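One structure, pasted below without further comment.
Let's turn to chain A:
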Amino acid sequence: MKSGSNLERVLAAGQFAVTAECGPPRGADPEKVLKKAEFVKGNVDACNVTDNQTSVVRMSSLAGCLLVRQSGTEPLLQMVVRDRNRIALQSDLLGASALGVRNLLCLSGDHQKFGDDPQAKNVFDIDSIQLIHLVKTMRDDGVFPSGEKLDGAPKFFIGCAVNPFADPFEIRVPRFKLKADAGADFVQTQCIYNMDTFTRYMEEAKKMGLHERVKILAGVTPLKSVGMAKFMNKMVAGIDIPEPVIKRLADEPKEKQAAKGIEMCIEQIQQLKEMEGIAGVHVMAIEWEEKLNEIIGGAGLLPRPVVDEGETER
Partner candidate 1 sequence: MTQSVNKQQSPGVTGAVLVIGGGIGGMQSALDLAEAGFRVYLVESAPAIGGKMAQLDKTFPTNDCSMCIVSPKLVEVGRHRNIELLTHSEVLGLDGQAGNFTARIAQHARYVDADKCTGCGLCELACPVTRISWFAEPPLPDEKKKRPKARDKTVLPGVAPVSPGDMAVWTFTVDAERCSRCGACFRACLHGAVSWQKKEIAVINQDRCIGCGACYAACPEQFQAITVDQAPDLDKSLGAALYARSQEIIKQRGGRLRGDCIRCGLCVLMCRKVMEIGALTMVEEGIEVGRDICQVCGACASVCPVEFLEVEWLTDKPVRPLLNAFNEGLNLRKPVNILYPQAVPRVPVIDAVSCVRLNTGACGTCQSVCGVGAIDYDQVERQREITIGSVIFSPGIEVFDARMRGEFGYGVYKNVVTSIEFERLLSASGPTSGSVVRPGDGKHPRTIAWIQCVGSRDHSCNRDYCSSVCCMYAAKEAFIAREHDSSIEPTIFYIDQRSFGKNFDRYINRVQENQVRLVRAMVSRVFEDPLTGDLELRYADDSGAVVAEVFDLVVLSVGLQVSEKNKELAGRLGIELDGFGFARTDGFTPLAASRPGVFVSGACNGPKDIPETVSEASGAAQAAAVGIAGARGSQLVRQELPPEKVVEPDEELRIGVFVCHCGSNIASVVDVAAVADYARSLPHVVFADHPLYTCSQDSVERIRDLIGEHNLNRVVVSACSPRTHEPLFMSTLRQAGINKYFFDMANIRDQCSWVHPLEPEKATEKAKRLMRMAVANVSQAEPLSELEFAVEPSLLVIGGGVAGMSAAVEAAGQGFTVYLVEQQEELGGQVRQLQRSLDGRKFAPYLESLRQRVLGNERIRVFTKAALIEQNGFVGSFDSEIMTASGGSRTIRHGATLVATGAREYRPALYGLGERDEVVTQTDLEAILAREPRRVVGWSSIVMLQCAGSRCSEHLDYCSRNCCNQAVKNSLHLKQLNPDIRIDVLYRDMRCYGLFELEYRRARLAGVNFIRFDPQQHTPQVGVAGERLDIVAFDPSIRRPVTLRPDLLVLSTGLVPNDTEELATMLRIPRNEHNFFIEAHAKLRPVDLASEGVFLAGTAHGPKNVSETIVQAQAAVARAATILAKDKLTLSGVFSVVDPAHCAVCLTCVRACPYGVPVITEEHTAYINPALCQGCGICVAECPAKTITLGRFRDDNLYAKLGSYQSAEPIAEPRSA
Partner candidate 2 sequence: MSISIVLLPCTGRIEEAVLLRAFEKGADGVMVIGCLEGDCHYVNGNIRARARVGRVAGILETIGFGPERVRMYNLSAGEGAAFARFTGEFVDQVQTLGPSPINLARGQQNQESTEEVAAT
Partner candidate 3 sequence: MITGTPKPIEEILEMIEPYEKIIVAGCFGCVTVCRVGGEKEVQVLASTLRLAREAGGRPLEIREVCLERQCDPEYLDPMRPYVEDYQAVLSIACGAGIQFMAEKFARTPLLPGINTGFLGVTERQGEWAERCQGCGDCVLHLTGGICPVTRCAKSLFHGPCGGSVGGICEVSRDVPCGWQLIIDRLKALDQLENYGKLKPYKGWSSARDGGPRRIIREDMI
């Protein structure tokens, strides 16, 4: 066990893992986090806590993680390289590990242009792949990247994101491989709608044996309406929703589209479960956490297994 986290254990046991995510509030009220965490609780193996997603300022990811854990779910700390230089990154990692956070997701972070503070100076001292490498060095070698010895190495189950739908397609898998080479233990994918492209992606990844080196959690997001589907397809970089998917929603009357979206999401999870190399799903029910239970239960993934192996959570 590299970190001993619940997620790592579930995956190590060969169980189909489920994660979800939880965005911290735009304020200091812990209740907001706790309320969201209630919806998550019992439905997942770990819950991502986002780090100033889309460059909109929110409660810090680490604080969010602690609140999530408090409500009884294992947190997964997201960390972007946009806002911290390598000094801050190392320091925050040590702190998170000390406070018992065991899952980590290394990200670049959206450009500040999209947030409330487009005038901010970004950092990007190192990039997300270099962050993976940095965490792995600290965890496995017990040294800082500078070569100085650590007084107690941090323990993390190291993850990162991959997007099979971004351009150019031909380097999507090589880039995945770079992340594996840098030391990623698991990946969560961008939400998948185009199963054809994703299948091709997986074929390539499998050819390189990546599914054996890294646990792949497939990302899904239930669509609330045809409007949301069209908007995401058009406006969100790296999201590819094929026309038939949109049409299936559009064929429903407006008031039934949400239910249809959930039905489609469940179907998709079941398909993914059958796909070789997929170790779990990451369900991103954006501002729709209350449906997690319905979706995950509907996909036959409840209750979540309890895997005991070695040490348990403190």
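For anyone wondering why these and not others, all candidates are chains of the complex that A comes from, given by their letters.
Everything that follows uses one rule, which is that a residue touches a chain if its C-beta (ideal position, glycine included) is under 8 Å from a C-beta of that chain, and two chains touch if they have at least 3 such contacts; residues count from 1.
Owing to the predicted nature of the structure, the values given are computational and were not obtained by experimental measurement.
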Single touching candidate for chain A, where 1, 2 or 3 all sit in one complex: 3
Chain A to candidate 3 touching residues, read off their complex: 82, 86, 108-111, 113-114, 122, 124-130, 133-134, 145, 161, 163, 166-168, 170-171, 174-175, 177-178, 181-182, 190, 237-238
